[in-house]
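A single protein chain has been removed from this complex, and every other one stays in its place.
What follows is chain A.
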Amino acid sequence: MGNKVTYTSEDHLITRQARVEKAFLEEFAKGNYTIDTPYVVENPYLINPLCALVMFTTPEEVTPTVIVCGKRFARENLSHTFAPAKEHKLPVLGLYEDFANKIVISLSDGTETTLTITTGKLPTDVCRCQNIITSADYLQDNFMFLTPAGKNLPTAYDYKGDIRWLLTVNTMFDIKRAANGNVLTGSSRFCRMPYNATGLVEIDMLGKHYKEYRLPGNYHHDQFEMENGNLLILTQDFTRDTVEDMCVLVDRNSGEILRKWDYKEVLPQDVGGSGSQDAHDWFHNNSVWYDKKTNSISLSGRHQDIIINLDYDTGKLNWMLGDPEDWPQELVDKYFFTPVGDVDNFDWQYEQHACLITPEGDIMCFDNGQYRSKSKKKYIKNSENFSRGVRYRIDTDKMEIEQVWQYGKERGQKFFSPYICNVEYYADGHYMIHSGGIGFKDGFAADSLGPFLDESDPSVELRSITVEEKDGIVLYELETEGNFYRAEKLPIYHDGNNITFGPGQLLGDLDVTPEFDTIPDAEEVAEQPDSWHNFIIEEDEDRLVFHGKFERGTLVMLCLEGPVKSHNYYISTSAVWHLAMCSGAFLEADDRDVKLNVSKKGLSKGKLAVKLIINDKKYDTGVSILI
């Protein structure tokens, strides 16, 4: 087969976007572009093929309106009016794929022009809408934005189920619109298995990245924007043996970590375990919510079937919402609730996601219901189980809880998602319930999570169902292929700046990647590893990612050898079974494919030769990295 190593170097997306933006703004400045001959840049920020930027100048200050004409009729038109100006740089969003889109630009002085922007086909493996029930009257100018739970892509669907927004990079986990109109979501950059991304990104609907907030403990699952713009972000400390048990407050402008909450300080780790708990991922924090009225944060812990509420200032426990079985009595007496009201129809939540506090002070979450018991003997099979959105009313004086609403139990296994998902509160009685992790095998809810199911098997189906209900009536239901972590209904345009020019910022820090202090004996050979190993070295501005294929049980060490200091990293080739896989974005189809992220922070300056120990031989990849 020969010997081969592949090396690639690519700037961070923020840098690449800054470069192309500078180029198209310079081009625009050189020309005399008018409304009749505008400068049109399709997919200006490289990652959204369903958008464009239309630029022109007018002699006088005028107010422009962009209309993206509907595919069928004018009722479907999407329009947005921008601030008055003489120089116009107008985002055109929500284009139809593989279509000659008609765009009308009208000015407040009565001038109007029509452009055609023809888009191409989207990648063949995008997740298509299978079924949608709603109306244009209900959805209005909103799209349903879904974030991926696997290698699928962030996608938004209109009221007909047509894809109107798609990023070609795999941003993931939560997606929320920030107060400034931008969107906060997880970075697509791999850092650690199973699904830890380098940080959180702030982007606009064109896909422009304004900021990446990098974190030493990486980003997972969720974030929450505080009133002052600072961000609560879920993370962890990789220097200890546990994960997904920490939240930090990050300065919005500098990316500096201002504060942290460590749940080990308030919770025992070896009690209340859900069916998916292990010592490493004992809590599995999958959501954070700040409530101003009570000045508290609520945190969902899938692996303890619990939602905890902490005083924001002191960090002390206020209450714990969950099945009290298997918890120490002193905690049950002090922090748990007793069900009241229609207790015959009351259910606790299990392995829940996405808790939130309603304006009335009620607690909502997506109750996945995986196992639906604390006791192994009483675990419910997925095919006999249900998932639902649920709303609980709590009385923190009497420590009582009442279930006041649920949706989904009646749909049984067809709506069952053992992982991921969310609920949204719009108004009292008006909710979204997103069951995005549905997986079927042979027509029954599968025993495995979506990322572990083989989609090429004709008996396997992955589905995502998003429902909106108002006063007990379903007004919206979207069913798509694939699994999607969360859903968020948003108008694609907003009233603020839909685009701001200037380079984005890479904030915060990655950690120093832990090295291994023992070097195995290996014979140094002047050759590259066999091409079967498919050894790939990816370099970007702040890290190196190494990919390779190795048989299980192979001894592998990556050595970055410098003239003064060398850095050595053990690469595990053991099979790892993950009890949680909230995003399969970084999961490889062949479990012999492994990857390792090495942060450039902490690497010695100078030229580092990349060598690879495979069992008893040390290979020279022929690649050097200049730090």
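Operating definition for what follows: a residue touches a chain if its C-beta (ideal position, glycine included) is under 8 Å from a C-beta of that chain, and two chains touch if they have at least 3 such contacts; residues count from 1.
Everything below uses one rule, namely that contacts and distances are computed from a predicted model.
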When one chain of this assembly is omitted, its UniProt record names it as which of these: "Thioredoxin", "YIEGIA family protein", "TlpA family protein disulfide reductase" or "ABC-2 type transport system ATP-binding protein"?
"Thioredoxin"
Among A:V556, A:L608 or A:I625, choose the residue that contacts the chain missing from this document, as touch is defined above.
A:V556
Of A:A179, A:A427, A:V474 or A:I519, which residue touches the hidden chain?
A:I519
List the residues of chain A that touch the chain left out of this view.
516-521, 552-557, 570, 572-574, 615
